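Coming up: chain A.
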Amino acid sequence: MATAISVNGVSMEYKTPKGTTHVLDDVSYEVQDGHFVSIVGPSGVGKTTLLRLLTGLALPTAGEIQVRGKKISSSPDDLAVVLQDYTRSLMPWLSVEKNIALPLKNQKLSKAERKERITASLAEVGLEGAESKYPWQLSGGMQQRVSIARALAVRPSILVMDEPFASVDAQTRFDLEDLVLKVRDDFGITTLMVTHDIDEAVYLSDEIVVLHGKPAKVRDVVKVDIPFPRSQMETRNDQRFAELRTHVYGMVRGLE
Partner candidate 1 sequence: MRLLNSRIIRFLVGIWLPIVLIWWWWTWSADSVDPFFPPLSAIWEQFKFNWIWQYVPIHVVPSLRNLFVGYFIGIFAGITLGALLGASPRVSRYFEPVIDFLRSIPPVATVPVFILFFGLDAQMRIVAVAVAACFPTLLSTMQGFRATDPTLLDTGKVFRLTPFQMMWKVRVPNASPIIWSGLQVSLQIAFVVTIASEILGSGFGIGAFTTISIDSFMILDAWTGVVLLGLLGFALNVIFDLVERWSLRWYIGQKKLAS
Partner candidate 2 sequence: MSGKPLRIPAGLVSAVVALLIWQIATTWGPLAGSSVPTATSTLAELWNMLFMSETWDSIWQTIQMALYGFLIAVVIAIPVGILIGLSRFAFISTKFTFDFFKVIPPIVIIPITILVFGPTLQMGVFLVVFAIVFALAIQTAYGVRDADPVLIETMRCYGMGRAKQVLYARLPAASPFIAIGIRISVSAAMIVAVVAGLVGGAPGLGHDLLLTETNGQNSATFAIVLILGILGLAVSRLVVFLQRRLIFWTAS
């Protein structure tokens, strides 16, 4: 299996007027093609920072990140992102349709193809017919689905998400989790997700990367050996699920 992303000895420091904050220290990790990987860790540990480095929004102070063997220096192609703050990552002056269309404008697509992509990805997230609505006319969960649809519409080979379900209600959250798994199956997308929620990480992932410390290092990589397909009811009641989540939870809290 090929490597989709490799993170090699990455360190990150923020320079502020008050001095430098050392956030990440010598982080190394490889994501295999088609895998679902979650990054967990306590709040403020540097998860979003790592994700900004992966998406080329910031450059590491040491080390390098390669996407499909190429070192990245800006946002790589065929990678799509769902940012943490979805209420502010959709353009409020564009309708849902135009929001999704915006990144597609630079791909060589005919008008009809573009239209088709938009319809298809909206259908994928269960938002048929919302094309002409403005984002702020939709509920939080629906907005989040639009931003997932926008990411899917570019047909990325890698999908990166920062706490995508943090502020939606529990029911929507389960639906969206299953949606993400389905998308991964349908398109074979390599998926990287930052989350606070350890249950969610265990439920979705092939592997969980635990960040810990100040500056943060990779504390451990947990392989989730629960077979796919998974289901909300059964998987979450599984013996193995409980063991894994206790294990990860302990590491995140620094108990183990």
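Candidate selection criterion: all candidates are chains of the complex that A comes from, given by their letters.
Keep this in mind: a contact is a pair of C-beta atoms (placed from the backbone, for glycine too) under 8 Å apart; a residue touches a chain by one contact, two chains touch by 3 or more; residues count from 1.
These numbers were taken from a predicted model, which means no experiment stands behind them.
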> chain A in this complex: which of 1 or 2 touches it?
Replying inline: 1
> What residues of chain A sit close enough to touch candidate 1 in their complex?
Replying inline: 52, 55-57, 74-75, 77, 79-81, 83, 85, 88-89, 91-94, 102-103, 105-106, 134, 136-137, 150, 154
